[in-house]
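Of the protein chains in this complex, all but one are displayed in their positions.
Up next is chain A:
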Amino acid sequence: MKKALIVLVLLAVIAAGAGWSLSAPTRMTEQQAAALKTGDPVKGELVFWAGGCASCHAAKDAKGEDLLNLGGGLRLETPFGVFVAPNISPSEADGIGAWSLTDFANAMTHGTSPDGANYYPAFPYSSYARMSVEDLGDLYAFFKTLPSVEGKAPGHELGFPFNIRRGLGLWKRLFLNPEPVIAAPVSGNEVDQVLWDRGRYLVEGPGHCGECHTARDIAGGLILSHWLGGAPAPTGEGRIPDITPVEGKFGSWSAADIAYYLESGFTPEYDSVGGEMVKVQENMARLPASDREAIAAYLKAIPVVAPTAN
């Protein structure tokens, strides 16, 4: 009896130990970190718009120059609780001004803070994990040129168990994977491979389109077998549309229609973009036309997925 108890206690200790080590925040390897170098802020600006940083980290209704003031404060009201976007301006006291390039890259690709805490995946690092070392270096250089904004944003409002950051280490083990989602263009399409690859990089990486356009499971992980198949809106009302080439729906948009929508905000039927997609579209409109064509080429040659129950 006593022996059994000892065994049980030992097992519990082992399980707790395993849970603790499995939930440990990860970082880049030394080799990966050594490849980082501060890049070109002019190129970094394009990465900034592709990544949509301002859509969450600038003030709620910011337009124009105000999009460069990344003081945070936007509230994302989700089923898990309220996430409040933090200050990521170059303020040393309140923003990320004191971060090294390695700190920045670990946050972007591992969701790990400089002091080793896990970030919540409301910050879409599981997409940013696919970003290139060059883009991270350029983006870091661009961030350094932005205005410093004073004041910290309030903390998240989350209930148990979502308020335990350590637990996110386990989430990352399950869902953080820098590999591409779609291995190759769907056959039967005439594809410019270089253009398609660029589109895949933009959509799956910095553009983080899957974060809203893909349904999530109960643990909040993206269901990759339903990639871009549409999902209930993560905040507010309505549904985020399926952007796989489904016949009669998004599939009836030509590549030129998709590129024009991202540039102008008008659908082929001349309905206008709405909701959160307005900010996304305005970001995409700042990219070179070739990038919008690349996104369109990618979206035209990905698998159609079965609708999800939720």
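In this text, contacts are C-beta pairs under 8 Å (C-beta built on N, C-alpha and C of every residue); 3 or more make two chains touch, one makes a residue touch a chain; residues count from 1.
We take it that contacts and distances are computed from a predicted model.
Per the UniProt record, the absent chain's protein name among "Cytochrome c556", "Na+/H+ antiporter subunit E", "ABC transporter substrate-binding protein" or "Glycerophosphodiester phosphodiesterase" is "Cytochrome c556". Across the entire complex, the residue among A:80, A:162, A:175 or A:260 in touch with the chain not shown is A:260.
Of the listed positions A:45, A:276 or A:291, the one in contact with the omitted chain in the full complex is A:276.
Of the residues in chain A, those that touch the hidden partner chain are 233, 236-241, 260, 264-266, 269-279, 281.
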